[in-house]
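The other protein chains are all here in position, but one chain of the complex has been omitted.
Per-chain numbering from 1; labels A and B assigned in written order.
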Amino acid sequence: MATETHHLDAGQRALRSDRRAEFLLGALVVAVLLFVLFLIVFVFREAWPSFRENGLLWFANPDDFDRQVEKIFMSANLLQEPVYEFRAWPIIWSTIVITTLAVSISFVSALFVSVFVVEFAPDWMRRILEPIIRLLASVPSVILGLVGVLVLVPFIGNHIISDDSRREVSYIISLSGYSVLAGVLILSLMIAPLMIAVFVDGLRSVPRNWLEGALGLGVNRWRTFWKIGVRTARPALIAGTVLATARAIGESIMLAMVCGGVGFAPNPKDGLIFFVEPAKPIPAAILQASEELTSPPMRDTIFAMASLLLFSSLFLSFAGWVAKQPMKKYGVRA
Amino acid sequence: MAVAQTPTARRSARDSSSSWRWTDRLGLAFAWFLGLLFLVVTVGIVIYLMVQGIRFVKPEYFVTSPSAGFSESETGGFLDPLIGTLQVTAMAMAIAFPVGLGVGVWLSEYGRPTWLARLTESTVEMLAGTPSIVFALFGVLLFQSPVLAAFSQKNEGIVFGRSFFAAAAMLSLIALPLVVANVREGLQAIPGHVREASYAVGKTKWATTRRVLLPAARPSVVTGAMLGVGRVVGDTAVIILLLGATLRINPAEGFLGEARGTGSTLTSFVFQNAPTGEANQPEKAYAAAFVLLSLVLVLNVVMDFVVRRGRRLTWGS
Partner (left out) sequence: MGFLSPPPVRTLPLTGEEPKVVVPNGNGNGNGFVSAGRKVAPSSLAIDRMAVEDLSIAYGSKVAVDSVSLPIRQGEVLALIGPSGCGKTTLLRSLNRLTELTKTASLKGRITLDGDDIAGFEPTSLRRRVTMVFQQPNPFPMSVFDNVAFVLREQASRRPRKRDLKGQVESALRRAGLWEEVKGDLAHPALRLSGGQQQRLCIARALAANPEVLLLDEPCSALDPQSTKVIEDLIVQLREEVAVVIVTHNLQQAHRIADYVAFMYLGELVEYGPAEQLFGAPRQERTREYISGAFG
């Protein structure tokens, strides 16, 4: 006991500094949380006037999307009542279409590619593919947008769109190659490596003895991997998909570059022409309108669009969390 | 005792899928196809960008500032964007790294009360999924407010809320989740007995974290930072909304003018010079994209190196 009391002073001092460290770190965490809360509250608050003025019609279909934006913007400059009338359906629909298509395409290909990489690719192939995937995941979207604008868009404009289809829809929209298709293809390429990276991690951490258990029962490698491996890695599949979907919904630059930037809702009734029609997803619309932030009604409208994005990212992380729950029951760690 | 190393004879039947059901074989073929497609497309894009970049890049671009003009020879190079990229990245990481480190350490080593830890985790996850354009808009809101107006440039009394500081602050939000996640993962991968051993010799939790755990988790910490840098370097939306409309660096007057001034980065330079941008000079866009891509490539190689070395030094699985 004697020696202990001797060291008590130093010990106490160390303990006190320990407490202080915990306190400071905790304070930092709380500060970050408050900041994010602040972000959410303020974005929604700025968005409120636009929703208040439009009600549910905010989500409706306008006669001409780009003209209405123009009107909102101008109304601040003239000595008149600010105009708030805004119908967002074309940009919402564009976002839904492009995100759904890109996420489905990249989910299927990412799943197959990651199964391939983890289990079936020969070593040389794996050694090339893995760094390639990581590189692609880190290519800035503006670069992919540039390639899209300079290579893919002209290609679509010159070779995929026929004159007939141009004529068929000419009364409503002109087809140039800037299109849903270009956006979807490049977006898929952008988010697939993200998914693959997360999927591969998940598939790698499937316990070896579960796979061996199935192989030992005489189930072939392909089915073993799909039935046991992919099933077990489901939380990772969900996490990767949520991450990639969030990225897809939020992508502004690349989509602003290749989709045409026309406030138009691509119409599935046009058949295959649908894919080569231009579109304007929400983030691209925000980016294009960002010059007009100086006009108060426009600013509120822009924040209303942003709040929709923010809401979807909140919703996505919640949905991802919910989707991971059932597997926990079977002992698969989420 | 000599065992002949002849695995080939035994392995021959290993990959034979001939007896599989046709659906399984089709699936495997599809996996091969997609793997190869992925390889070809990615390599194609990278090579295309490299070739175009080398074709159009000129040494003087690195030392001349962009300027307004009509022909390619008048518009100058991308010195300012290059400096801008480095500056804004450094500033963003100067915020994101310490904060991310702190949050990551707290989550992994302290994490009490539990509800706060849960809340923090989901918040960080949500941040990772928040579009950068939303951060950018929030930045506009924040830095136009009178309280923070001092951080950005004023023009005849109007606060535009644009500055390196504003852009860096919002970009740090993009890097933050990556830093947090990697720091946390690195710390949690350290087996419990390492901590116990340190406590056993009388070290406090804080000392253990600083002296033992963080050094051991260094590869993950560095990886997180690198991934963050990658995202920050590649972001365009925040730059366009918060850094400035001009391509030239335009420092503010007075204290810390560089940080409070406006400018551009390689990403916004590429954007402006793409056919859809205002400057529309594709050759310059290719040249700048080439530089940007090389930067990302170097980052990747360094990260690979760090991870590989880290794997060698730390405990296996």
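Keep in mind that, in the parts below, a residue touches a chain if its C-beta (ideal position, glycine included) is under 8 Å from a C-beta of that chain, and two chains touch if they have at least 3 such contacts.
Computed from a predicted structure; not experimentally measured.
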Using the document's definition of touch, tell me which of A:68, A:179 or A:232 contacts the absent chain. A:232
Given A:219, A:262 or A:319, the residue that touches the chain left out of view is A:219
Interface with the unshown chain - residue positions in chain A: 207, 209-210, 212-221, 223, 227-228, 231-232, 327, 329-332
Considering the entire assembly, which residues of chain B contact the chain that has been omitted? 1, 3-7, 9-14, 16, 18-20
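In this text, only the chains that are shown with their structure count from here on.
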Centre distance in Å when chain A and chain B are each reduced to the mean of their C-alpha atoms: 16
Chain B contact footprint on chain A (complex, rising order): 11, 14-15, 17-18, 21-22, 24-26, 28-30, 32-33, 36, 39, 42-43, 46, 109, 112-113, 115-117, 120-121, 125, 128-129, 131-136, 138-147, 149-151, 189, 192, 220, 222-223, 226, 242-243, 246-247, 249-253, 256-257, 261, 283, 286-287, 290-291, 293, 302-303, 306, 309-310, 313-314, 316-317, 320-321
Complex contact set, residues of chain B against chain A: 17, 19-20, 24-25, 27-28, 30-32, 34-35, 37-39, 41-43, 45-46, 48-49, 99, 102-103, 105-107, 110, 116, 119-120, 122-123, 125-138, 140-142, 176, 202, 204-207, 209, 227, 230, 233-237, 240-241, 245, 267, 270-271, 274-276, 282, 285-286, 289, 292-293, 296-297, 299-300, 304
